[in-house]
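This structure is in structure tokens; I'll ask about it shortly.
Excluded from the complex is one protein chain; the other protein chains are retained at their positions.
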Amino acid sequence: MAKKAKSKAPAKSGKGRGAARLNDDIGEEKRLEMFQMQLEVRLLENRANDLFLQNLVKGTIHLSVGMEAVAAGCGAAMRKNDYTFCTYRGHAHTMVRGAPMTGVLGELMGRECGLLNGKGGSMHLTSVEHGAMGSYAIIGAHLPIAVGAAWSAQYRGSGQVSVCFFGDGATNIGAFHEALNMAAIWKLPVVFVCENNLYMEYTPIADVIPVEHPAADRASAYGMDQILVDGNDPDAVFRVARDAIEMARAGDGPSIIEAKTYRHLGHSRADPGTYRPPEEIEEWKKRDPIPMYRKRLLDYGVTEKTVSGIEDAVMKALDEATEEAKASPVPALELGHTEVWADGGSAWRN
Amino acid sequence: MAKKAKSKAPAKSGKGRGAARLNDDIGEEKRLEMFQMQLEVRLLENRANDLFLQNLVKGTIHLSVGMEAVAAGCGAAMRKNDYTFCTYRGHAHTMVRGAPMTGVLGELMGRECGLLNGKGGSMHLTSVEHGAMGSYAIIGAHLPIAVGAAWSAQYRGSGQVSVCFFGDGATNIGAFHEALNMAAIWKLPVVFVCENNLYMEYTPIADVIPVEHPAADRASAYGMDQILVDGNDPDAVFRVARDAIEMARAGDGPSIIEAKTYRHLGHSRADPGTYRPPEEIEEWKKRDPIPMYRKRLLDYGVTEKTVSGIEDAVMKALDEATEEAKASPVPALELGHTEVWADGGSAWRN
Amino acid sequence: MAELTYREAVAAAIAQEMRRDENVVFLGEDVADAGGVFKTTVGLLDEFGPLRVRDTPISEQAIVGAAMGAAMTGLRPIAEIMFSDFFAVCWDIITNQIAKSRYMTNGQVALPLVIRTANGGGVRFGAQHSQSLENWAMMVPGLKVVAPSTPADIKGLLAAAIRDPDPVIFFEQKSLYGNKGEVPEGEHVDELGIAKIVRPGDDVTILALAAMVPRALEAAEILAAEDGIGANVIDVRSLVPLDTKTILAEVSRTGRVVTVEENPRLCGWGAELSSIISEECFYDLDMPIVRITTPHVPLPAADDLEDHAIPSVSRIVETIRREVD
Partner (left out) sequence: MAELTYREAVAAAIAQEMRRDENVVFLGEDVADAGGVFKTTVGLLDEFGPLRVRDTPISEQAIVGAAMGAAMTGLRPIAEIMFSDFFAVCWDIITNQIAKSRYMTNGQVALPLVIRTANGGGVRFGAQHSQSLENWAMMVPGLKVVAPSTPADIKGLLAAAIRDPDPVIFFEQKSLYGNKGEVPEGEHVDELGIAKIVRPGDDVTILALAAMVPRALEAAEILAAEDGIGANVIDVRSLVPLDTKTILAEVSRTGRVVTVEENPRLCGWGAELSSIISEECFYDLDMPIVRITTPHVPLPAADDLEDHAIPSVSRIVETIRREVD
């Protein structure tokens, strides 16, 4: 299935057939959407980085700079009421579902306007109203949870699909195995998306797996196909994601997609990322998904004006969101004692 | 590797070439050893069943009646100082390492003479002096532990191999995945042996896996070969185990073997096993490893006298062990407070 | 009233709630076709079908993870973890995910789910199948914790747990599965967080839970008959929420208190109650609070050893005899 999808993809960009390509199976609207999604994530994360240096973002943050195409490609392939489950490196996946920048920045800054009113922090972004069902910070935990949401969708006959993002490193933890197996036997509408950025924190993934592709080479253990995709190409990601989501929605069961990509920065704010060979970083920076995609849009005949219009609009929205978040108060202290229980409180005794 | 080994196996038994076969790559001594091992396990387990009905064995027991060939084939392929790790269904694997029948029966009966002096019970048989490093009753837990013993052997350069038995059902739990991966990347001397008896407790394994072979179809996820073997044929098991153990000992890393077999009885003493089609049970009883192997020995030219000599000796030893165990006192109450710590005691305060 | 066993009351409660609300679904190992290894869920598959009553692989993380994901998206799942000892293999999902998600998201995520499990010893299953682990759950903010002692309470409290909008860890004591008792017929729903005075008495208060309740009651009868000591026995029933009102009132009245726990010594619910009582009833206490527990050892398998480890009627009697003079 995935392979078929890939063969439909444009082989090479070229002005001459630009318009035809722009209006291929993906189309201009989706492409501009994906461009904007990537840009929003990139600019917001760079902003978060600045705010961290100003000590306005506390704790730690895990940026996906360089990896935005995966979230964008998948996000563009999802329906509004589908579910997203992601990790501590989840700004991108949450934002592409439509979570507001103010809420995201506010959460990173521990402000009342944060998506979680400051209670969760950057590793736990959630926006249920946008289908962003949570960011999970214990490796692997959210895979079975995403399976549960898919089970629920199947049981309710709602037609929803659960899309679950995780890293290459997560493929070595037990929960991965249990989740894939259960999804497969119950033919659940879930799509697992492994963002293989070559590193689990500071350790090269190749040092700790006995196969080449951490996710794709395990697919057959669960009766699934091997699906590999260029994670720096939103169109390619979109196509495999669209097909996998369609298959899931049609009741034909789960898929696992491995998207190869790279984070330009360290694992988290504490990490300069120096364990990586400089040439490797350079190579991947040359394949930065955003300039590449910008160029493709122009090649396909989108005007410079349209593109820079999006860029300006995103920057403007981000500036506004930044000011809003900065102006938001810190959460009231009593919030520390609310919402343990559905009654809104935290009492454990009478 | 496994496949080569299988091709060396005799294709069909036949009087004419009996002696040649008896003295093939396995040889008479090993074969008699494996026959005796199976018999010891079978007779002891039947005895345990009787003792259970007399209320002399308490709690529960998990018998491997019908599955003895796997333990025997592997046991015969191991060196004295190799390590065995097994499950609650571990009487067979413990006994084939040489643990005394009195100790096994005594443990099932909660007597002082028990291998664990009554403190562990039937699910935890251990005899470190025989390399039987424990029976583990939480599914999957012992796989990483067996990996640790292999790591230790590798580090110490001791040449020991760790052999780890588990059921088809255990292939769906997270620890399975983590253990196989670690064993593979560190090229550890460990052999994983899956006894696929078609059921996880009361549920057919086929209902809860998306592949045909619960262990073998997952081997490639860890860069290992698919090894399937007839678990009711001790010779076949011996050959694949021998090769896998040799490979491990040579520093060439782990293997996983899937041995297809069947338990004649229910999952545990609480279970009559009625969820299984009677024809299935009948088919497998026809393939009972012990009468089949007895016949093979005779076909290969072993005399009836030798065979029945072994049978008589085993029965006599078992009767003696039974009497010894019955005569053994229950453990002194103070044993309940010993050996939490290496100082022999259980004090948590001064 | 009908006479049911403790085990039958489990299926009765689940069936009652599944009939009422089609969002109630149930999953676990060997729970459907086989009706559970303790035969607690017999008949559910037949009545509610394989989409609502599901057998799973041996994948506890997937079981409770699936329950969580389903609860977040509109269902009211019940997950069975066969033995409470197996909580250890899915402890992350229970403690770090289920217990924390509502709080971390400041209420965006609702988690109306129940995890049922067979808890405790007395059946000679050895150290990995006999633990009394209600404290593991009590210790974790965000989990409600219930442990009934009678068939009626099983039905009423399990129904209440299923209707509760928060995650409830429901401990069934496996040594009680065979016990019989009167259970209200028709719809029966109890309330979480209420301790029950199961025997009145003025001299000493015994706080007990699950299998320790019948033992405390038996001990109380002996103390009344042989020593003239009037023990009032409180079945704590729910550790979270904890009915400190009832407990503190009774303790203040009797001035003496003994806790009886099946779990090992350190950091048990008895310690928590002792610390609450000693802080809040300091001036009402006529004697030190005494905790009777299983010693701080893994449980032994042999019957004599196991019986010696778990608090027995005679240990309760002797302790109270010694302390209450």
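Just so it is clear, A, B and C label the chains in written order, and each chain counts residues from 1 on its own.
Definition applied: contacts are C-beta pairs under 8 Å (C-beta built on N, C-alpha and C of every residue); 3 or more make two chains touch, one makes a residue touch a chain.
No experiment lies behind these values; they were computed from the predicted model shown.
**Q** Using the document's definition of touch, tell me which of A:47, A:124, A:260 or A:294 contacts the absent chain.
**A** Among A:47, A:124, A:260 or A:294, only A:124 touches the chain that is not shown.
**Q** Looking at C:23, C:59 or C:135, which residue reaches the missing chain?
**A** Only one listed residue reaches the unshown chain, and that is C:135.
**Q** Looking at the full complex, which residue from B:36, B:102 or B:117 touches the chain that isn't shown here?
**A** Of these options, the touching residue for the absent chain is B:117.
**Q** Of the residues C:58, C:169, C:297 or C:317, I need the one that contacts the missing chain.
**A** If we include the chain that is not displayed, C:297 is the one touching it.
**Q** Mind listing the chain A residues that contact the chain we can't see here?
**A** Residues of chain A in touch with the missing chain: 58-60, 110-111, 114, 116, 118-124, 136-141, 169-170, 172-175, 200-203, 207-209, 270, 275, 330-331, 333, 335-337, 340, 346, 348.
**Q** Taking the full complex into account, what residues of chain C touch the chain not shown?
**A** On the side of chain C, residues 85-89, 91-92, 94-96, 99-100, 103-104, 126-128, 135-136, 138-142, 240, 264-272, 274-275, 278-280, 282, 285, 287-291, 296-298, 300-301 touch the unshown chain.
**Q** In terms of residues, what is the contact footprint of the unshown chain on chain B?
**A** Residues 83, 85, 116-117, 119-120, 124, 126-128, 133-134, 136, 138, 141-153, 155-156, 160, 162, 174-175, 178-179, 181-182, 185-186, 335, 338-344, 346-350 of chain B touch the chain that is not shown.
Everything that follows uses one rule, which is that only the chains that are shown with their structure count from here on.
**Q** Which chain has its C-alpha centroid farthest away from the centroid of chain C?
**A** So the farthest one, by centre of C-alpha atoms, is A.
**Q** Taking each chain's centre as the mean of its CA atoms, how far is chain B from chain C in angstrom?
**A** 37
**Q** Cα centroid separation between chain A and chain B, in whole Å?
**A** Computed from C-alpha means, the inter-chain centre distance equals 46 Å.
**Q** Pull out every residue in chain A that's touching 2 or more other chains.
**A** 174-175, 178, 181, 185
**Q** Identify all positions of chain C at which a residue touches two or more other chains, and write them in rising order.
**A** Touching at least two other chains: 56-57, 59-61.
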